[in-house]
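See below for the structure under consideration.
After this line comes chain A, so read on.
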Amino acid sequence: MMLSRYRKLELICRKFSKNHVRFLSQPNLAVSADNASSTLGHETSSDSSTKAAITNDTIRARRNALFSAEKTRQIESVRRIEKIEVVYRGQNEAESCTLMMNKHLSTPYDCTLHIKQMIARRSALAVVDGKPWDMHRPLNASCDIQFLHFLEENPYEANMAFWRTGSLLLSYVADRAFRDDFFVQVHSWPYQELQPGSFLCDVGINLPEWTPREEELRAMTLIMTRLIAKKLPIERLEVSADLALKMFEDNQFKKAQIPSIAEKSASKERVTLYRVDDHVEISNGPMIANTGLFGRHQLTAVHPVNYHGVGQLYRFQGVALPAQQPLNYFAWNILQNRGRQFNSSSLSIVTDRKTP
Partner candidate 1 sequence: MALSRKFALRMAGVDITRITARKESILASKAAKTVLQKDIKDIEKIPPLRPGSEIPASYKYIYPEFLASTDMVRRNTLCEKLVRLDMLKRRTVLSIPEFYPGSIMAVTISDPNAPNKLSRFVGICICRGGNGLNAFIILRNVVDGLGVEIMYNLYNPTVREIQVLRLERRLDDQLFYLRDCAPEHSTVPFDLDVTPHPTGVAVPLNETVLKLNPHPWKTRWELYHFRGITFDPKELPLGRAKQLEKALQPHEWVKFDIMKKYRNQIVLEDQEEMFKDIYQFNNARLEKRRSRR
Partner candidate 2 sequence: MAFALRLLYGALRAQTARSTTVFDAEITPSFLQLDRIFSISLINYQPDRGLRGRVPSMPPPRTKYKRRRGNVPHHRWIKPELDHTLMVQERLTEDNAQFLQQVIKDTYLSPLKEPPPERQPWTPWTKRAGLLCKKIGVVPQWTTSGRRILTTLCQVVDNHVVSSSTSEEFARQFRGDRYKAKEKKIGCMVVGAESIDPTNLTDEYCQLFEASGVQPKRKLTKFVVSDSALLQPGTRLRATHFRVGDYVDVGGRTIDYGFQGVMKRWGFKGGPASHGATKFHRRPGSIGHSVHKSRVMRGKKMPGHMGNQWRIQRGLKILRMNTKYDVIYLRGPTPPGLTSSWIYLWDTILPRRKAYTNPPPMPTHYPEDDKEPQPEEIFAPELFRMDQPTIVYEITEEDLKQQRTGAKTALKAAPKTAAKSAAAAPKAGKAGGKA
Partner candidate 3 sequence: MISRVQPTFSSLLRSYPSVPFPPALPARTFSTTEGRLLIRHQTRMRVVDNSAIGQQCMAAGKWAKVFHVYNKRRVGTLGDKVMVAIMGQKKRGYIVGVVRRQMVPGVPTVDTNNLVLIDESGAPLGTRINVPIPMMLRSKKGDIAKILSIATRFV
């Protein structure tokens, strides 16, 4: 029995390390700069033929390639590896430890791999020197670190990050759910709270009138489900406003917003990007560690809203719970039904609801 127990442990470790390796050596990351430039052909050569074939997929691929290229550039720019001291304060003394990590390279997730398997698996967010910090954001200096998950006594930060990530997933779904002849532009989502009972994402689609059927909602939920099953990490990258503009030049909403976003940031010219799978989105963050932390989830409704000036906007709404948190179906149905109601938070951008 003991043998088998060890054997199992070993297997789990191996599997886990494999995941980790896969993450580090993702094909996205491995894309070289040359490759990237070739993929964004229309940018450099600006052929009329390629411009004509602009679809959601091509835009997404271009953004992804730019993101990957920028990321590799940033990693390679770290020429000298410096060591930093990361102090972990666990629940008891036996758990606490001090780790020697690499500056600008190691992330809180790397720290968890040195501490405990369970923490690596469950933690959604790190707290570095008292500030919430993404799990996949490299550490800048020696620091104290703690890890948050959803079953703590007051998981406020983790909840908010979870809700934000929900919106990211909605935008991911909206981006790839439609046929090529419908052009999708994701509006930057507004500040959200838990009170309305659903996270949301405003999306501009050149669809005149559309109220999705139940089956269509279910089909869109399925996209989300597949993404969650992949347990993909959510990466973070800070880029300059220029690059951001280059990436989002097809999106008229983002194009207008990026300068103001960049002004608000600390260095006045940086924009924070998040990537899940191959979908890139602007957000201040922080987000949770990976999509596998999502448990029960549902894309509950798509409400049409009017936008002054440009075409039709649709408000995507969804409800989700962390995988850590079990809930009976009776209560889940109540939450789900509540998520179907129109979420009217930050309606000032959107001046008027079209249909009640």
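Miscellaneous remarks
Note that contacts are C-beta pairs under 8 Å (C-beta built on N, C-alpha and C of every residue); 3 or more make two chains touch, one makes a residue touch a chain; residues count from 1.
Candidates were picked such that all candidates are chains of the complex that A comes from, given by their letters.
Just so it is clear, the structure is predicted and the values come from calculations on it, not from any experiment.
Picking from 1, 2 or 3, the partner of chain A by touch in this complex is candidate 2.
Contact residues of chain A toward candidate 2 in the complex are 328-333.
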